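This structure is in structure tokens; I'll ask about it shortly.
Heads up, one of the protein chains got dropped from this complex, but the rest are sitting where they should.
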Amino acid sequence: MSTKKSGKSSLTALRNAVCRANIELYKRGLAHFTFGNASGIDRERGLVVIKPSGVPYSKLTPANLVMTDLDGNIVSSKLKPSSDLPTHLVLYKAFKDIGGVAHTHSQYATAWAQAWREIPCLGTTHADYFDGSVPITRAMDRAEIVADYEANTGKAIVRRFEGLDPLKRPGVLVGAHAPFAWGRDVAAAVEMAAIIEEVATLAHHTIAVNPNVQPIPDVLREKHFNRKHGPGAYYGQR
Amino acid sequence: MSTKKSGKSSLTALRNAVCRANIELYKRGLAHFTFGNASGIDRERGLVVIKPSGVPYSKLTPANLVMTDLDGNIVSSKLKPSSDLPTHLVLYKAFKDIGGVAHTHSQYATAWAQAWREIPCLGTTHADYFDGSVPITRAMDRAEIVADYEANTGKAIVRRFEGLDPLKRPGVLVGAHAPFAWGRDVAAAVEMAAIIEEVATLAHHTIAVNPNVQPIPDVLREKHFNRKHGPGAYYGQR
Amino acid sequence: MSTKKSGKSSLTALRNAVCRANIELYKRGLAHFTFGNASGIDRERGLVVIKPSGVPYSKLTPANLVMTDLDGNIVSSKLKPSSDLPTHLVLYKAFKDIGGVAHTHSQYATAWAQAWREIPCLGTTHADYFDGSVPITRAMDRAEIVADYEANTGKAIVRRFEGLDPLKRPGVLVGAHAPFAWGRDVAAAVEMAAIIEEVATLAHHTIAVNPNVQPIPDVLREKHFNRKHGPGAYYGQR
Partner (left out) sequence: MSTKKSGKSSLTALRNAVCRANIELYKRGLAHFTFGNASGIDRERGLVVIKPSGVPYSKLTPANLVMTDLDGNIVSSKLKPSSDLPTHLVLYKAFKDIGGVAHTHSQYATAWAQAWREIPCLGTTHADYFDGSVPITRAMDRAEIVADYEANTGKAIVRRFEGLDPLKRPGVLVGAHAPFAWGRDVAAAVEMAAIIEEVATLAHHTIAVNPNVQPIPDVLREKHFNRKHGPGAYYGQR
């Protein structure tokens, strides 16, 4: 523990990582306009760093990101946080092992969300990252929409993950809205947002070629997921 | 009122803004070739600045834009105005609160226009900007096409907006033609032209995944539109 | 006539224009790999300049283009001409007013050609350039394919244009193959190749939104074509 970073330098590193990650969302074409935001958490201190609301990606700096506690109280910022902050906070509270969250309106993933269809696991590219479909939330009712809408969005995600391991399915579609992704840290969350767009694109093109295509067999899905993520993983330089 | 810009400097600013906006149309891929034009109005003086007809975007300068009054009389220009000028003028006369108009042939929005379908509000990205569908005009008859075609295009738009607030639905599809967008100023009009292409793209991909998808419920659409544009808006740094 | 360029300088200008046009095909994404070629003709001398066969666009220079007469006899070149040269020559002989031809495998236009469907005039973007559909040739029979295939491709195009004005429909789809475009000079031919890809793209996206869409009425098509190209044209700076 003596090698642990000081509080100040660790939070600086988090600000830097979250800033880079938000800019990456834009550079990869995942977040046009100001659609999208990424956050990271310092679990030890219970502090979250997130994009400010409505600020163009070209104006982001580590210093103008917003830091809050897990209840959304602002620790230090002249700017308001992303309006989606309450969704991020619900995810951090429910999914204890995640360190970053990314939200985009990337085009193909958003199309599946608007179509109210989960993204089925149609091939090994998908299975390399998701041990099953990319799930979709159920529709929220009037009461959930009218008050505490953003927190209720998070709760709808958490309900959908009852019985699922959020690190084996590191993302979700919010119906009629768009995807959320997560990971061990904010960079992994952004990577996963890009992967979700990739598998959404592949699936979109696939059903155009064969509308009746079925998900791949469990044995093939598990083979691919586990050769990357299982105990006997042999992909990469591990 | 003493801080009001002099007439000359205010018109110079308008020329600069309209020039930037037209170039932006091209740079964002909304207007290929010479398909597209943007204009802005000085309401106090009743003067409109618009792109000259058929001039490539790379040759545009503030000085070679065309300035006219609201009846289309040229105030000062060696070049002819965009042939779509009469459409812009009808919109400025009918929609008193708009300060800029943008016309493009952006690909997905044009596809919906050619398909004679309004763009339904299928998700929250759309609802963030439009409090309903992106409407489409009815077909013009022979007489409307043969004479005063461009002015009649404007009138077809205005008729379609009877009972609608043009700032809550800041754009339209002209059937068999392409979109027009508008806003408080010319920059906002161009931004809205880009948004219309984005929602047209999302809707195109969505109906491929689920041809029977329905518009989102009113309560969700109003929630999103109002959190950005309503009296209690809480999106952005307001 | 005294201002006419000398033979040498006029042929140099033609080589330069054809070189630029071929490179433009590549830069605009109309011709991937070595799929595509453009040529220009000096009508007075009956000489045609065309891309050499299978040479990458990055290696093209005015000097390594191939010059032939209208029967395909090489005037001066160390390289072989594009294998599509005989198609170009048939077009130059049949369509007396054209000065340039461009052939691409651009993606959406090629899709319509492979689908054996002409591109219907679905909107005003199309009508601004084509006074009707982009026509498609009929299938060639075994004899036409086995011998003189490329010349027979040209003849199939010419047959399709019986009764049509090639300057009012400045391009065609060769069924199962890809588009050819033409114009007053080689730059206009390349511009038209780009326009054909644009209208093919729009039409592809349109029929996805409405499979039963019909061509626009004649009166609207003629209005748009003639405001750009008719005797009373009022588009552009004429």
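A, B and C label the chains in the order they appear, each numbered from 1.
Following the convention adopted for this analysis, contacts are C-beta pairs under 8 Å (C-beta built on N, C-alpha and C of every residue); 3 or more make two chains touch, one makes a residue touch a chain.
Values in this document were obtained by computation on a predicted structure and should not be read as measured data.
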Neighbouring shown chains of the undisplayed chain, as defined at the top: A, C
Chain not shown: contacting residue from C:Ala13, C:Ile74, C:Ala176 or C:Val219: C:Ala176
Touching the absent chain when the full complex is considered, from C:Thr12, C:Ser53, C:Asn210 or C:Asn226: C:Ser53
Residue of C:Ala111, C:Val158 or C:Val219 in touch with the missing chain, whole complex considered: C:Ala111
Contact set of subunit A toward the excluded chain (per top definition): 122-125, 191, 194-195, 198, 201-203, 205-210, 213, 216-217, 219-220, 223, 227, 234-237
Hidden partner chain, residues of subunit C it touches: 32-33, 35, 52-55, 79-80, 83, 105, 107-108, 110-117, 140, 142, 145-146, 149, 176-178, 204, 207-208
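We adopt the following convention: only the chains that are shown with their structure count from here on.
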Topology of the chain contact graph, where touching chains are joined (line, ring, star, complete, other): line
Innermost chain by mean C-alpha position: B
Rotation in the CA alignment of subunit A with subunit B, degrees, nearest 5: 90
Centre-to-centre distance between subunit B and subunit A (centres being mean Cα positions), rounded to whole Å: 34
Computed distance of Cα centres, subunit C from subunit A, in Å: 48
Subunit A residues counted as touching two or more neighbouring chains: none
